[in-house]
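With one protein chain removed, the remaining protein chains of the complex are shown where they sit.
Note that the chains take the letters A, B, C and D in the order they are written out, and that residue 1 is the start of every chain.
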Amino acid sequence: MNVKPDFSKNANQATTAPAFLSVWDMHAYYGESYIVQGVNFNVHEGEILALLGRNGAGKTSTLRSIARTGSPMVTHGEIWLDHKPLHKMTSYEAAQAGLGLVPEDRRIIPGLTVEENLQLAQIAPPIGWSIERLYDLFPRLGERRKQEGVTLSGGEQQMLAIARALARDIKVLLLDEPYEGLAPVIVDEIEKTLIHIKEQGMTTIIVEQNAVRALELADRAVILDTGTIVFDGSAAEVLGNAELRSEYLAI
Amino acid sequence: MLGLDKKDTSLLIIVAILTLLAPFILNPFPAGSAMAQFNAGYPDLMQRFVIFGIFAIGFNILFGLTGYLSFGHAAFLGVGSYSAVWMFKLLSYNVIPAIALSVVVAALFALLIGYVSLRRSGIYFSILTLAFAQMSFALAYSVLSNPKFNLTNGETGLQVYADDPQIFHRDSLPDMPHLFGLSMRSTYKLDIGAWSFDFNVGYYLCAVIMMVMFYLAIRIFRSPFGMMLRAVKSNQQRMNYTGLNPRPYTLAAFVISGMYAGLAGGLMAAMDPLAGAERMQWTASGEVVLMTILGGAGTLIGPVLGAGFIKYFENIFSKINDTILHQWFSFLPDGIEDFMVFIVHPFIGKGWHLTLGILFMLVVIFLPGGLVEGGQRLGNWLRNRGKRSGEAKTKHEPAE
Amino acid sequence: YTNEPTGGTVTLGFNVPQTGPYADEGNDELLAQQLAVEHLNGMGDGGCLNTFTSKALKGNGILGKKVQFVTGDTQTKSDAARAAAKSMIEKDGAIMINGGSSSGVAVAVQGLCQDAGVIFMAGLTHSNDTTGKDRKKNGFRHFFNAYMSAAALAPVLSKEMGADRRAYHLTADYTWGWTQQESIAAATEAMGWETVNNVLTPLASTDFSSYIAPVLNSGADVLVLNHYGGNMVNSLTNAIQFGLLDKVANGKDFKIVVPLYSELMAAGAGENIKGVLGSMNYNWQLDNEGSKAFVKSFGEKYGKPPSNSAQTCYAQVLLYADACERAGTFNPCGVAEALEGFEFDGLGNGKTLYRADDHQCFKDVLVVRGAQNPTNAYDTLEIVEVTPVEQVMYAPDHPMFGGAEASLGECNSGA
Amino acid sequence: MDAIILQILNGLDKGSAYALIALGLTLIFGTLGVVNFAHGALFMIGAFCAVTVQRLLNLSFQTVDETQKDFLGNPLKVDTPYVEAWFGPEIGAAIIDWSVPLALVFAIPIMLAVGYAMERGLIKHFYKRPHADQILVTFGLAIVLQEIIKYFFGANPIQTPEPSALKGSLDIGLMLGFDPNAIIYPIWRLVYFTFSVVIIGGVFAFLQFTTFGMVVRAGMADRETVGLLGINIDKRFTIMFGIAAGVAGLAGVMYGPLNPPNYHMGMDFLVLSFVVVVVGGMGSLPGAVAAGFLLGVLESFASTTWATTTIPGINQIIIYLVAIIILLTRPRGLMGRKGVMED
Partner (left out) sequence: MGILEVKNVGKRFGGLQALSDVNLSVAENTVHAIIGPNGAGKSTLLNCLVGKLIPDSGSVMFDGQSVLGRAPYEINQMGISRVFQTPEIFGDLTVLENMMIPCFAKRDGAFELNALPSVSQQKDVVDQAMHMLEEMRMADKRHMHAAAMSRGDKRRLEIGMCLSQEPRLLLLDEPTAGMARADTNNTIDLLKQIKQERDITIAIIEHDMHVVFSLAERITVLAQGTPLVEDTPENIKGHPKVREAYLGESA
């Protein structure tokens, strides 16, 4: 597992289809605490990967490391997105390279209206869905376009966060607990949307506490525990493996 | 000991030893040697170190714990000084009533200003305190010193005149501030070889008071009240919804730190019975802010270090002139001597501001936690060198 | 007594503003004091030692001890000035303190020196209080004061502008400003002028336009700026901007008066001072032996003529040294006695008396005017009149000087 | 009536200085969230750009004139500026005369460079640091800049006069039908007022009609998220800082003729400009400008004889008094935005 794969363009000798997003031996720290402790995984184009694990397992930290936020600090490892070395980029470069993160605490920008929050996503290339199309997807946002984003209800904020990611023409969508705080009907809606955009070729990593829901949606699953990967396989395998489920997911 | 845990007790003991032995520690160079210029162990400067130490410790109780940045604390210093001098004028040169009144008046003044200013937070609070202090300064400098109603004696500063009442003054008592007859100015000079050390009554009075105030500050930091103040800084919303009213906590912190400032002001007047309005100017308020941040806001010892640092520069570096430089470099060949003097010249004497400015920047860039962090890093480095063990430490020590 | 010199040297303390707005003036004072030390130690051309009427100084230091000096920064703040002075007294063993650039500082440091038992010789301090209600036995002032300015200026003003004038005063709102205004108003009113208004301006003001603007419409035809330093430079600049000097009021040409001038202020105010009258303690253009010797010595060493505060500080160092020689001791009480009532000449101001009653020095006062066509950077001011000392004399118990209550107190040697 | 108009006019030009400094300050302080104690120093550097230009234009060669004597009695050295030698005495003199407006051209690149260097070299590392650290480092920088200027130019004020064509004053009262001399107003103060209106308008337009302002505001509220949206916020912060430095510098250049520049003029304005920005309300450009003019006008009124005799000393404290009243009645100043620098 710790053999460095060759990600360069002419490396066609890989046994499976070439990975679209690869994370290789990634280590990351918050100050002096060692959080991500050597994570390896691949995601193929158009795949949905569920990243699961307990509270504090390091899921958010892994996503933030991939998105190059700088905190936690990645000290070692490589991240490749479609042959581009993300590990050499800053967060805005990674975003321009096609990465989109929906952060766990939503991070709606204070002082900006709903519409401004969306406009902000369309300043730097590449630009994705039009704002009107997003309002069609989430009518509640359309109704509240002039309201300050942070005064939205919790669920509305979550919708805005997802819409903001889709407003950019991204290749990989990183979702950190997207269903949190959403009414069951809305969760159904969003799930449908995710399947829809997957059909159009979107690659997705989803972190979710509602593991069953995530696994039903995902093609593959990776389970993290204290910053290392303890399982990497198909989603169906997890659902079928009671031991795994009870040990790491308590389901 | 004294209700402190081991770490705090040792800190207190170190501080006590340092202050009591200051006359030795601050005069490391033989009198008359070229390096004697760097000696700081003369009464006036030692007094200033501890008095500004008190001021900064008090300021830190407000700023370091609650995060409320007051830009008007010099007003309390000034009010303290004025009250003390008035006590000298009216009663006698005994420092006890003077200091007592300065603390009381400063407390009342702080209660008033704090009550109003604490209605706002953040920068709005800072500007409110600044505005009150600047108004006090302007009034003290001119309006309150007009001949009809002379409270402050304006530009010249309030001082004791021969025709003041001084109702408890006796001829046997010294004609300058004293503690029941023991003059603040009396100094015992100890000469050991080429060295000379000054033991001054005023300094020791201030030093003892500072130790008491430092001890009280430790107690406050470690008390539930101190914890509440940190909670105010951390999350006022949560505090409110936990059934706690942040306002009286912040107001109490404001008044306590105002009392520290008033005490410092009273002591300044007790060491040197003159109170000037400049003590209330924004630059003076700014100075204590800088002292606190420079030393390390929120730490116990930091403000004292910061105060010492700035006062040292103000008093020692400003006095180095070209003549002294030439003495230092006189061992060098003439051309090089002149060159060295030319290089160093902009940074000393009238250029001491420049040096201070550069040091501010260096400290804050390289030691984000102020001088205390510098000390900690030095300590860690020494310890790690001793241990030579490679284990990474993950434990998070709360800032002391 | 305090800091009795025991070795082969004696240390003087020079306390001048080295930072803050008066730093340049302080620097000038410092240069002059260094020059004085050189001359005392027998180096350089000897300067005024050659012209001084007292011949006690031999160019071998003071009482045979080589003269050293230490410096302090007053920052033009009473607290800082006292701290600097204390440091020189307590740490460096300074036997006297000389210099300074504001009355507040002078009074504060004078009180300190009195308590510490050393001699204080004030630098540039123009307030009546320094040798008035705040006079001290250990303190001396060579500079003139607001009363003397007024007494010297009034006759010249009356001569140049007529006895029927209406004056508008702008006054810096602190002790010096008030005494200055009081003195000038009294002296000009005695000549028949009327004071239309006196407006107090905050010391911290940087822009005086709102104070200048109403002047023309007030019925006044003279503007008196009781300002010093940056205040004066800005208020004068503003007044010129408003074109006051081009106007006619009450049928007369509008005039501006700046009672206290200094060379640095003149330089700062630039062309705006043209034709504006004021007074000075000393000017390098004075044509007497002492002045010539001093200007030559200073000019050759530093490449510029000395300012009046530089001359004051220089003269005071020599005077102090001379008094020690004549008293035969450094004991402040002895020195003070030697200075009291001392009459001399040859230090640049002509015949001079140190009055024993209040330690104020009496000499001729200069009335000067901003030059119309200066040929170089240094002759921006021209001397209009040298007012004889008799005209500016006053009684030691004059009400403006603390009245009968003011007293020097006892001499303190610190013993 | 005339007295009122007079004091309003006076207040406007005082206010335009306050507003210009506050505008630059609020771009950094209210928008980037950096407590910049070096802003006054930028203003001062602007003023000294004018001094420098004036000195450069006055660069001279010396000829000895035997007929005149200097103060030591030696033959006088006469200076002739190179520009006069090159362009002829008349044009040369005119160029020197117009040195302040010329300095504007010179100051723009200088100030942008200073702003760029300051942001990239120093401020950049302090966006995430506590305000206290920002205060310490920028205060240190302000002292350093100030001392450097003092080292080269001395502590004394230096005149930078306006062009002689713009010297003197207008009798506005006469134009409005009042008595002569009732309302006189210096021409350069009118120029300064107009200039500040143009600059303020320009900055407003730039921030209003582009998304730049919104992005910077968003970046200040949450840098990380803005970065995740593909925006290089650092670059924009640098530009913003450059603009702020430019505004401060130009305000300084033009201020020179009103009151001669000295090395501590920045500190003199510093506290006041913070008060103006906060009274205007954090994060609000219109607030800062409005507060600048408001305080300028109130200060002018407080300095009238009428005001000072009614309440002695009111001119000493008016600004602070008004600040207190406004901050107590309006929690976030005149137009402050919620959540900006409130903790």
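The working rule: a contact is a pair of C-beta atoms (placed from the backbone, for glycine too) under 8 Å apart; a residue touches a chain by one contact, two chains touch by 3 or more.
None of these values were measured; they are calculated from a predicted model.
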Taking the whole complex into account, name the chains on display that the unshown chain touches. A, B
Cross-chain touch to the chain not pictured, restricted to A:89, A:173 or A:249, is A:249
In the whole complex, of A:180, A:219 or A:237, the residue touching the missing chain would be A:180
Could you list which residues of subunit A touch the chain missing from the display? 30, 33, 54-56, 60, 104-105, 140, 147, 151-156, 158-159, 177, 180-188, 209-211, 249-251
Contact with the hidden chain only, please: which subunit B residues? 3-5, 216, 219-220, 222-228, 230-231, 233-235, 237-245, 248-249, 252, 256, 395-396, 398
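Convention: only the chains that are shown with their structure count from here on.
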Quick one: report the Å distance separating subunit A from subunit C, using the average Cα coordinate of each chain. 77
Determine the centre-to-centre distance between subunit C and subunit D, using the mean Cα coordinates as centres, and give it in whole Å. 34
Which positions in subunit D touch two or more other chains at once? 313, 316
Shared-interface residues of subunit B (touching two or more other chains) are 138, 141-143, 353
Touching residues on subunit B, where the partner in the complex is subunit D: 63, 67, 69, 116, 119-124, 126-128, 130-132, 134-135, 138-139, 141-143, 146, 282, 286, 289-290, 292-294, 297, 346, 351, 353-354, 356-361, 363-365, 368
Applying the document's contact rule, which stretches of subunit D touch subunit A when the two form their complex? 211, 214-215, 217-218, 221-222, 224-233, 283, 337-340
Can you check the complex and tell me which residues of subunit D touch subunit C? 2-3, 6-7, 9-11, 13-14, 17, 68, 70-72, 76, 150, 154-159, 161, 167-169, 179, 181-182, 184-186, 188-189, 257-260, 262, 264-265, 268-269, 299-300, 303-305, 308, 313, 315-316
